[in-house]
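A protein chain is absent from this complex, but the other protein chains hold their places.
Note that the chains are named A, B and C in the order they appear, and that numbering of residues resets to 1 at the start of each chain.
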Amino acid sequence: MNTFLAIFNADLLVSTIRLATPIALAAIGATICERSGIVNIAMEGIMVVGAFMAVVFTFLSGSPWVGLVAGILGGGIFSLIHGAATISLHMDHTVSGAVLNILALGVTRYLMILFYGHPGTTDSIPISLKAYQFAIPGLSRIPLLGPLLFNQTPIVYLSFLILIAATILMGKTKTGLHIRAAGEHPLALETIGVSVYKIRYLGVFISGLLSGAAGAYLSIENAVSFSEGMTSGKGFIALAAMISGGWSPIGAYLAALFFGFADALQIRFQIMSRVRIPAEIFIIFPYVLCIIAVAGLVRRSRAPKADGKDFMIEKSE
Amino acid sequence: MNNSKKFLPGLFLVLIIVFLILGAILYLAAYFWGFFLILLAGILYFIRQVITLGPAEAKLNVKLMGKKLMVPVVGILCSMILAILIMIITGYDPLTVLKSLFYGGFIRNWHVSVLNATPLIFTGLSIAIGFKAGLFNIGAEGQYYIGTMAATYLGLKLGLPPFLSIVLIYLISASAAAAYNIFPAVLKVKTGAHEVITTMMFAHIARYLSPIFVLANGGDPATSTHVYVTDEIIRTNFLPYFSSFLPEANYRLHIGILIALITAVAINFFLNRSKYGYEIRAVGANADAARAQGISVGRNIILALVMGGFLAGMAGVTETLGLNHKMFQNLDAGYGFNGISVALLAGNHPIGIIFTSLLWGALDAGGQYMSRTTGVPGAIVEIIKGMILFLIVAKYIYSWAGNRLVSRRKARAEEGLA
Amino acid sequence: MALTGEKQICLEMLSIVKQFPKVLANNNINIKLYTGEILALLGENGAGKSTLMNILYGLYKPTSGEILLNGQAVTFASPRDAIRHGLGMVHQHFMLVETLTVTENIILGVEPGRGGFVDYKAAREEVRALSERYHLHVDLDEKIENLSVGLQQRVEILKALYRKAKILILDEPTAVLTPQEVDELFVVIRKLVETGVSIIIITHKLEEVKAISDRVYILRRGEITGVHRTAEATKAQLANYMVGRDVVLTVNKVPKEVTKPPVFTINNLTVIGDNKIPVVKNLSLAAAPGEIVGIAGVDGNGQAELAEAIRGLRRIESGSLLYKDKIINGDSTQFRIRKKMGYVPADRRRFGLVLPMTISENMALGHHLDKPNAGWFNLCRDYMQSNAKKLVTDFDIRTPGVGVPAEQLSGGNQQKVILAREFSWTPEFLLVSQPTRGLDVGAIEYIHTQILRMRDNDVAILLISLELEEIFSLSDRILIIYEGQIIKEFQAGGTNEKEVGFYMTGGKERSHE
Partner (left out) sequence: MKKVLLVVLMVCLVAGIAFARPGREGASTGGAVMAMATDVGGLGDKSFNDGAYQGLLLARDRLGAQVVVVESKQQTDYIPNLTGLAEDGARLVVAVGFLMEEAVKETATHNPDTYFAGIDIGTNPGDPSNFQGVLFNEHECGYLAGVLAGLLTQQYASAIPGKLNSQNTIGVVLGMLVPAVERYEVGFIAGARSVNPTVNVISVTTDSFTDQARGKEAALAMIDQGADIVFHAAGQTGLGSINACDERGVLAIGVDIDQNAVAPNTVVTSAMKDIVQATYLVAESVANGTFAGGTQVYGIDRDAVGLAPFHGFDSQIPQAVKDRIAAAIADMKAGRIRIPTSRAEINR
């Protein structure tokens, strides 16, 4: 029993943050995207592209910072395909997202063969962002929370900043107001002279940037190389986090923390289990929680009214 | 109506069906002259149309059909052109590559294409029926696992006479998969939980739980020297091979493809000709109107997802009884996701899914052949697939491009006038 | 043709043409607006009024034509341009974001504040000052979804004023208002004019034109058919210009004696609305074979919920529905359909038709499980097609064939498909809601004739309509619904529009008649 309780310690929380960060980044991005009215299930694919671009550009430049920027931009640019398909070409949002997920795998695999001569896993990058972990003097000495929040790696810090920025963006800025309006009543926005297309493209692009950052986190901060399949469903968990978080950045972040916590706990349960329980029972734990969260919480929160609805100004009638 | 007028079309119909079935079987078994039978059936169909409808309307029908096929054909052509561009840019010779892609996919390894396509038809149908009801059954892969597990278990234990046994395995295992999909369906109806997330998560759960099943039904892990697989199912439960009646057919080619074809035709009948399929379509196209006209939306959502589960389960059963005869631990089939592609590509039309699945299967098989013989990365095939999908599903792209052209032409004409 | 010579022209639209893929919406339209006047744009649904105003507002681009603002040619690429030039528009369907507050909606797009941030404090102050100046009071921090329709319209006007609109376009502003709210609106409009704002009102109601406007343009089928000083034109004249013939609506209604007992009765019905409060309260009514019972009322007084309850789409809180002497409270919609209860829904595109499905499939909707449309499992497509063909001929539905999707038909023909379907299986009770909304006169006349034909075939018909004209031309009895209750009943002929209008707005029964 003692050992069982021992797993609830500071390390568990640190582990939670580590596992939650990519989910949180993608989920915040998805939140902004869906608030603007575009359903995005392509996070998984965008993350793959971001992770890959980050590694490639770290190689080319020797600096993981360049890799980070490339990963973020790569995700953003790739997401614009989704934007073009759903906004300008009026394609069904879910379908476009599914297609993009498929396309991302093919493109990265092909490029990987071109760059590295083989698919699978890339070579290790010379230096990862993890090496740039730094403690904020003073703050990091706060017991428990100090090392948790103020002795972190760059993208984790970035995710904190993005959480704050996204909350401010949605609540305090003009753009945020426009994004919210675009997702609720796009025509209202268009009739007062703000281009819904532009706002929605912006929403998709931001979501792409953040998913790209999530991918970069996986490949050049939490690891030192890119493997196919390294995202392993995190994009979809992010989708669930966004919904359970009630389409708000802070909610999405908390939900991501919750899923990260479940995963961290799962690993520790495995370590602790003295009985021969198949590991699989633990591994499905986060997925079960995910279903419960979506089924239980979706009722209380409300999706933006025009989420997933096509917007075309000039109708023929 | 006089008798001869009824008799002739009837005779034609019988001939068409016979030629079509024979031709399809032969063609699928790589007896390529079977294609001529299919062609003959097509000609007979046209003649029959002329007889029954008159030449004008028959012509119109053919024209309409051609129009329907325009987008897919143009989409495939466009993506081929893009693929050629990519190959040129990345330094490969597009002609040899495409040649080996098509030779490998459609001639040399045609049986592989057919084997690839078999499960895709089932999962494609599974997803299409969801789409028809306005649902996205993205977790078909999970239902596939359940079907596989159930089929393996029954295949190991059920020692009834061959035919009966196979039918029972199909029914029970696919039902198990269908039952598995009841959870997300009920959650959707009762709580509104989005099926994209729930079916996906249920798929993960099925996938991660499958090793437990494999270990429970496999050889003794203490002495096993190889990958954990279950034992082989009873031999009488194997699906028959083509080679048992067509000696030149590839030895692995099993009749699963024929079951898939029959299923596709049946689902086509169900969706377009039955009253229950009508309800599903009405719910998918306009749930509000369907409800106002007395159709239970919730019941049809559950029905569509359960049928989707059943069909995805059939994919697992067919693979188990026909091809693998056992279940592997690391089954990462990807049929769920490829099923989405073939369904979208076919516009969710069950008959169309047969062809898109064969195309997908051929691209996969041809891609393998291509990368083996030319050294071009097989991933190019994935890119081609992605582009085909985009160019066909984003139909608006054509009217957009068309409008562009028209308005530019108009502008030019106006300039000319001025 | 200087009607108001001393005033200055502030806006001119010259030779405006708008060609939609299938319709010529505006054909060579010329309009002048003088500073400080109230101009009415009168026309039927589909006459092209809204299209014209959307062009003016920069939402649509005209196919050809020119807009002059204070004598200067301008082109509006988007509403933003139009707003910048001092135009404001209050749309028929409000362009308000329901989850945002009043302030947020008013400042949307022109938010005060620097560096991309919204200065909410300054915004509130500005909006408060504005609302006080024009006496348009509304709670600035309330969310739109919690406001009444009249208040929402007020927000819309404030929104336009906040953008310093000099020309305000009001698209069917009274369609959703109660008469009191209409009066208040007119007061506001006059006040605005005093401050130098010019107003264009789009409407299809003659009374309003007479009540508020200085001048009136009349549109028919995309063309201007007349322009008048309101004071100089009679209603009949205006109507003539509007429809292109002398009488607005003529339907031959033969008075009919009701001899049979009611087939459908509602007793003390209470229904809860979406916002969890009762919207139909203790309502009772009855309809006998061979009579049309018209329910008149301003929109939003429980008509929609009443219809849904009758159809079985909304749970009944208390009370009972009696059909052929049986309580059908708990029976499914499908059961009601099989028992020959018909339904023509108000929103035909949303509730009446499955647009992507073919006409023959839509003709079977609701009866698709039963013979002769279906067997035990299959659909009888031959029967469905021949039946649809027959109905298409009977009801004069203009379509290339019964195999085309319903979405390819015009609104009038879509409505005819619904009527044909509901009439084809000889209902005994028919609920008809807003049967002619948005249709042209020809279609209206046809549909009215058909409804009367059903009455003559001894069908009990409950007609819910927001158009008093329709109520009067069809009903045998008129019930007035107000806040979910029937507050008054009249025999047709025993009343006039004025009286009914009085009760529609909640007027109490006068003790001395």
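The definition used in the following text is that contacts are C-beta pairs under 8 Å (C-beta built on N, C-alpha and C of every residue); 3 or more make two chains touch, one makes a residue touch a chain.
Everything quoted here is computed from the prediction, not taken from an experiment.
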item	value
Touch partners, limited to displayed chains, of the chain removed from view	A, B
Sole contact to the chain not displayed, among A:58, A:101, A:159 or A:222	A:222
Residue among A:122, A:175 or A:211 that touches the chain left out of view	A:122
Residue in contact with the excluded chain [from B:12, B:131, B:276 or B:328]	B:328
Residue touching the undisplayed chain, where the options are B:203, B:229 or B:353	B:229
Residue numbers in subunit A that touch the chain omitted from display	9, 11-12, 15, 18-19, 22, 114, 116-122, 124, 128, 130, 218, 222-225, 227-230, 232, 263-264, 267-268, 270-271, 276, 279-280, 283
Sites on subunit B contacted by the missing partner chain, in the whole complex	85, 88-93, 109, 112, 115-116, 208, 211, 215, 221-229, 251-252, 323-324, 326, 328-334, 364-365, 368-369, 371-376, 378
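Basically, only the chains that are shown with their structure count from here on.
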item	value
Centroid distance [mean C-alpha coordinates] between subunit C and subunit B, Å	46
Gap in Å, rounded to a whole number, between the CA centres of subunit B and subunit A	32
Residue ranges of subunit C touching subunit A (in the complex, touch as defined)	20-23, 57-60, 78-84, 89, 91, 94-100, 104-105, 108-111, 113, 116-118, 159, 163, 411
Complex interface listing, subunit A residues touching subunit B	41, 85, 88-92, 94-96, 98-99, 101-103, 105-107, 109-110, 112-114, 119, 233, 236, 239-240, 243, 278, 280-281, 283-284, 287-288, 290-291, 294-296, 298-299
Parts of subunit B lying in touch with subunit C, wherever the complex brings them together	269, 273-276, 278-279, 281-282, 285-286, 288-296
